[in-house]
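Data first, discussion second: the structure below is written as structure tokens.
Note that one protein chain of the assembly has been removed; the remaining protein chains are unaltered in position.
Presenting subunit A:
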Amino acid sequence: MSLAALFFYLFAGVAVASAFMVIASRNPVHSVLFLILAFVNAAGLFILIGAEYLAMLLVVVYVGAVAVLFLFVVMMLDVDFVELRQGFLQYLPVGVLIGLVFLAELVLVFGSWTFGQGVTGAVAAAPSDVTNAVQIGRVLYTDYVYFFQAAAMILLVAMIGAIVLTLRHKPNVKRQSIPVQNARTKQMAMDVVKVPSGKGL
């Protein structure tokens, strides 16, 4: 067993175990943290197959940004753990049934799966003289540029949609204007008065 195989079993084992703990742990915050552990181990698996660029992007995007927001929301939610557990047995048969149907469909689809003629040869061997960031760039911005643009458009629409749904301008709220604050001068803010003694203002 080589060192790479050892690391494969380490990463794969921890990933599967933590994926199980995501649904098994009682505390939702622990679930999210196990999810993050699963992501990190998936990144480790990517490194083992030589896709270090994808691995780093997985960590930066999913672990560094998406999971942080996820954790944020879960931490702020006031979850009643007892209520969450109630009705677990009641819903269990339905869940098991859906799971079995899904499994049967997967078996049916992949059991009879064969690669079409010439498909296996169509996957170009990765050139070894360039790094995989360069390889991805060469394919992504040439052959798949329209898909790339379409994905970007979808994300933009989703972002604008989220902003439109949540942005509310409440009336009667005093808002700060930074340009106005910065434009304040000494003359506008201060009034130097010579107070005659014993008189007051």
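Following the convention adopted for this analysis, contacts are C-beta pairs under 8 Å (C-beta built on N, C-alpha and C of every residue); 3 or more make two chains touch, one makes a residue touch a chain; residues count from 1.
Throughout what follows, contacts and distances are computed from a predicted model.
This figure omits one chain of the complex; the name its UniProt record holds, of "Transport permease protein", "Amino acid ABC transporter ATP-binding protein, PAAT family", "non-specific serine/threonine protein kinase" or "NADH-quinone oxidoreductase subunit H", is "NADH-quinone oxidoreductase subunit H". Touching the chain that is not shown, out of A:Gln86, A:Thr114, A:Gln176 or A:Ser197: A:Gln176 (per the contact rule at the top).
Counting over the whole complex, subunit A has residues 3, 27, 29-30, 33, 36, 52-53, 56-57, 59-60, 63-65, 68-69, 71-72, 75, 130-134, 137-138, 176, 178 touching the chain that is not drawn.
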